[in-house]
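A single protein chain has been omitted from the complex, and every remaining protein chain is retained in its original position.
Chain lettering (A, B and C) follows the sequence in which the chains are written, and residue indices restart at 1 in each chain.
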Amino acid sequence: MSDEAASTVPDVLAGLSGIRSDVEDWYRDLHSHPELGFGERRTSSLLAEHLRGWGFSVTGGIGGTGVVGVLANGDGHVVLLRAELDALPIREQTGLAYASRVTGSEGGTQAAMHACGHDVHMACLLGAARLLAQTPDVWQGTLVVLFQPSEENGAGARAMVADGLAELIPRPDVALAQHVFHAPASYVGIRPGLFLAAADTLRVVLHGRGAHGSQPEAAVDPVVLAAMVVLRLQTIVAREIAAADRAVVTVGSIRAGEGANIIPDAAELLINVWTFDEDVRTRVIEAIGRMVRAECQASRAPREPEIERLSSFPLTVNDSEVTERVAAAFGWHFGDAAGTADSLTPSDDFSDIPRALGAPSTFWVIGGTDPDAYAAAERAGTVAQDIPVNHSPRFAPVLQPTLDTGVRALVTAALAWLAPVTRSS
Amino acid sequence: MSDEAASTVPDVLAGLSGIRSDVEDWYRDLHSHPELGFGERRTSSLLAEHLRGWGFSVTGGIGGTGVVGVLANGDGHVVLLRAELDALPIREQTGLAYASRVTGSEGGTQAAMHACGHDVHMACLLGAARLLAQTPDVWQGTLVVLFQPSEENGAGARAMVADGLAELIPRPDVALAQHVFHAPASYVGIRPGLFLAAADTLRVVLHGRGAHGSQPEAAVDPVVLAAMVVLRLQTIVAREIAAADRAVVTVGSIRAGEGANIIPDAAELLINVWTFDEDVRTRVIEAIGRMVRAECQASRAPREPEIERLSSFPLTVNDSEVTERVAAAFGWHFGDAAGTADSLTPSDDFSDIPRALGAPSTFWVIGGTDPDAYAAAERAGTVAQDIPVNHSPRFAPVLQPTLDTGVRALVTAALAWLAPVTRSS
Amino acid sequence: MSDEAASTVPDVLAGLSGIRSDVEDWYRDLHSHPELGFGERRTSSLLAEHLRGWGFSVTGGIGGTGVVGVLANGDGHVVLLRAELDALPIREQTGLAYASRVTGSEGGTQAAMHACGHDVHMACLLGAARLLAQTPDVWQGTLVVLFQPSEENGAGARAMVADGLAELIPRPDVALAQHVFHAPASYVGIRPGLFLAAADTLRVVLHGRGAHGSQPEAAVDPVVLAAMVVLRLQTIVAREIAAADRAVVTVGSIRAGEGANIIPDAAELLINVWTFDEDVRTRVIEAIGRMVRAECQASRAPREPEIERLSSFPLTVNDSEVTERVAAAFGWHFGDAAGTADSLTPSDDFSDIPRALGAPSTFWVIGGTDPDAYAAAERAGTVAQDIPVNHSPRFAPVLQPTLDTGVRALVTAALAWLAPVTRSS
Partner (left out) sequence: MSDEAASTVPDVLAGLSGIRSDVEDWYRDLHSHPELGFGERRTSSLLAEHLRGWGFSVTGGIGGTGVVGVLANGDGHVVLLRAELDALPIREQTGLAYASRVTGSEGGTQAAMHACGHDVHMACLLGAARLLAQTPDVWQGTLVVLFQPSEENGAGARAMVADGLAELIPRPDVALAQHVFHAPASYVGIRPGLFLAAADTLRVVLHGRGAHGSQPEAAVDPVVLAAMVVLRLQTIVAREIAAADRAVVTVGSIRAGEGANIIPDAAELLINVWTFDEDVRTRVIEAIGRMVRAECQASRAPREPEIERLSSFPLTVNDSEVTERVAAAFGWHFGDAAGTADSLTPSDDFSDIPRALGAPSTFWVIGGTDPDAYAAAERAGTVAQDIPVNHSPRFAPVLQPTLDTGVRALVTAALAWLAPVTRSS
């Protein structure tokens, strides 16, 4: 980043104090009204309305509920900034005044909660869009603001791509996204190369044959079969993947039978796989299939098992050049609060968008935890117990400096490409 | 049985044609109004009313909802006949006109069904009580008619004993009970010695430590632990019990986790054990405890497992002398339709009553399946698929000759002791 | 057995005191010179010589080293008495003066020992043959004395049958055999119907792919595969065979690898199966094959497993009528020392002979342990530790009354058919 480019950041962020309470209001409103994946109608309407009000050319209903706003501001680079719309089917337990109003009902509607911070991402992206929209004279190029549906099951980004996203927006020169997590608020972390694991979720149904529990000889016991499968699966990481090739295979759920004295007909396993390399990923998925099918044969199962891929997240690999430019901008702007992040096992489907658009991309993380609470927990050695993480019903980022940091990071990174062309690097 | 004793049976059964439609009505009414264990209020009231009407001295509310009727008819033996009150939490699928009206509701009341034939037992016992009550001059002694609650979880007989049953009735010289099952109707089977297995139900909770699925190193995975336990348990029957000592250990249910990407905190197993010998039973139960605890240690479980005995059914061992006498009476009365039954793995808590009262006892089975349907299925080799067994939502004994057979078996067996004392053997 | 038949037994056994020391000498000589299966040349020559000396028509070399002697003594039944020639590859540890002289050598010849009592069987059969041969006037019919090779691997009886045994001897009306075991000497036990289990020995080679131990991803680990197979096999008895159908599946040996840091190419399992029913036997053997093959697939084994049946012993089922006749004779002759034996898991290939010859048969056991030592161990509760059983390197039947009992049992049983025809039952 040239000095000239950097010098535009303060000009844009000068407006932050003026919109801070708006950003906080947007955040609280979004947090109170979470919507599950592909059902984010209220959320997307609200976002589209704001963007239109600020002069963006808006297209909604992409891939279901996805929204894109384009702000063309002269020649220059095209920068895409992305956030996610969807919440999780979790009943909130934060006790916050602005807690989710979607608390579900017995046998009726499902609870929902923004327990993964997508509300932070949306509020910050609105804030960045607002600031850039109101300072057209200090930057140049095209800003594309994208809100995707249903990130949590890894399907929303692909849905927008499949719905013709490439035809609806100018081709980005760079695509950027961020994620809040349980580091101290004000922290911003990024790393070149491999950042987030690929993740795949499988549902496996093992068919046995039920019988009265006292007559196992008349049955094919799916509980014993499931136990064999679970132990077999341990040998993938232990024996089939090199020690240097990271992989995790977790059976997160196992379910079979209702009562003690009946051998059930089937057992269901939910399996999650995290990998950091496409070849390893392929081998793990294939090994699961091979093992499941062979164990069913060993048990003389009357039917083939069902193996269904419920979701599939790509590897998140940050482009080296793009990341270097963003990291330099962060270092200049955030100083010591910016650092090099570790690669992480959580996954995100963001990469499906730049891959489809042919754009290089990078992805960074920001902290959301009260810094004093974090430091106290660290001193007490109780971070794991005391600091709620993403997907916890108690996940509750502090409003500030979390929201300010998210807005500043987006603006800073975007301006690394949107500085006036005559002066840019 | 002397010829004289036998000769009283026709005198009592002469009234059967007169009450046959009453027995069928009672059966259909009971079948339509099933009540779950310890909740059999309508059922017990109805039975008590009938017995009182026929001159029995009735005590209700024993062990919750148990009912006893005593009919003293001069000197002689005291004979106890037992039936069960409770139904199962199953939604009936027979399509019968008199099917259960307790169909349950989503999120509300539970469905119930007499899917184990207790309605047959009650109707037949009412019929036998009615016939004996109306022929006091052809028999002598005391008839005790007992209806126990909650047989299905093995708790009802013990509850009546604990509630002072021994103080409420004269001490029986013999205790008798019968069970309908999926043999052709008109069949009556009995055997001396070991008849039904002991059964024990255990609930085991294995405590692990939850974590995000991508971080197994921060967790103690209860799914893997549960799989190890399930496989360990297979070695009890395979390695710790002699081939000649029959035992079955079934894990009927395994449950852990809600989603694919979270390692849960705990896993629950429901285990059923059937044994045919008290020593074997003790060893199997101890082995389960030993294995569960040790596997938890192998997994470095943060808490001891919970092992709870949910129910416990005694061995049913028929007294040799009593059984010989009943078998002789059956042979005389039923001819070829009476046979020697195999010992069976289902269990029954009947034995808890005679054991507590110090009375010898026997237990027999009667068929409930349409003989033509059974023969057809046997020819087609489809008995296992076509003939619904006890606990099936399609279990539907044919009214006749099932009910007639049950009434006749009870009367015939009871009269083996209730013949006029001056003439009895 | 008629009184007349019984009355011939004392006439034959009157000679026992005269040959007792011969029988003991034969026993000690045979015990000192054990020979392994199909290598019993000295033993069979010696036996043939004795039989010829007593007037038997002898054929040797049947099925390798088998010997048959036939003594025709007028019209009447043909009775076959059988004993076994072979010893075990065990180094004797009894310390007896007449202990095995075949002690083996390091890297050279194998040790051998009559640790299963075949020497007792041979000495007693010689004794019985001698007594019957010297009393031709008190019995009538044909006596066939058969010594088979290689019983220990279940191959010798079949070898004699395959070598044309049926053409070499008159068709027997009955075939009889006995076995010594660790009950008190003087005991004689027999039972009708199922007596000894069928036994099958399998050798399974599981092929993996070797690699340096630090590179499991380049290997197919046969140690892990073997462990999965061993646990899978437990589920045959635990889940696939009814509790009432006795079966035992034992992996007696598992071997893979030489060093800690190399993943070997293969693993070998030796598996033994005992069953009491042909259908169960078939199902168990098939289940082993199914499970082994499927587990190899689950491990992506590069080659099919090898499954070889090393030996196969038939069920020993005693003919009801024959057994009844022998049991009656034993009761008359031995009084309280004769009893009803339990069915046993050891196996014997005797049945292959009568089955091939179309003769009904029975098989009984005699005790071989010093009665005082047995009683003392029983009082101390140390029978299992103190009383050496068959196949122990310390197995050492007491000479008397073991040998007398064995001779008397054979003579008594044979005479149940060989009594003079004019008087026989």
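The criterion applied here is as follows: a contact is a pair of C-beta atoms (placed from the backbone, for glycine too) under 8 Å apart; a residue touches a chain by one contact, two chains touch by 3 or more.
Since the structure is predicted, the reported quantities are computational estimates derived from the model, not experimental observations.
The missing chain, though absent from the display, is touched by one residue of C:G55, C:G104 or C:G257; that residue is C:G257. Only one of the listed residues, B:I90, B:L146 or B:M291, touches the absent chain: B:M291. Between the chain not shown and the residues C:P346, C:P360, C:P393 or C:P420, the one that touches is C:P346.
The residue touching the chain not shown here, chosen from C:R52, C:R101, C:R171 or C:H212, is C:H212. When you scan A:A14, A:L96, A:A162 or A:A243 for touch with the missing chain, the hit is A:A243.
For chain A, the list of residues touching the undisplayed chain reads 231, 234-239, 243-244, 246-249, 274, 276, 345.
For chain C, the residues in touch with the chain missing from this view are 106-107, 197, 199, 201-203, 212-216, 218, 221, 223-224, 226-228, 230-231, 234, 248, 250-264, 267, 270-272, 274, 310, 345-346, 384, 389, 391. By the touch criterion stated above, the residues of chain B touching the omitted chain are 214-217, 219, 221, 224, 228, 231-232, 235, 238-243, 245, 287, 290-291, 293-295, 297-300.
Everything that follows uses one rule, which is that only the chains that are shown with their structure count from here on.
In a homomeric contact, the two copies may use the same or different surfaces; for chain B and chain C, over half of the interface residue numbers are shared, pointing to the same surface.
Of all chains, the one whose mean C-alpha position sits at the greatest distance from that of chain C is A. With centres taken as mean CA coordinates, the chain nearest to the overall protein centre is B. One finds 55 Å separating the Cα centroids of chain A and chain B.
Averaging Cα coordinates per chain places chain A and chain C 71 Å apart. Averaged C-alpha coordinates put the centre of chain B at 46 Å from the centre of chain C. Annotation for chain C: residues touching 2 or more other chains are 231, 235, 238-239, 243.
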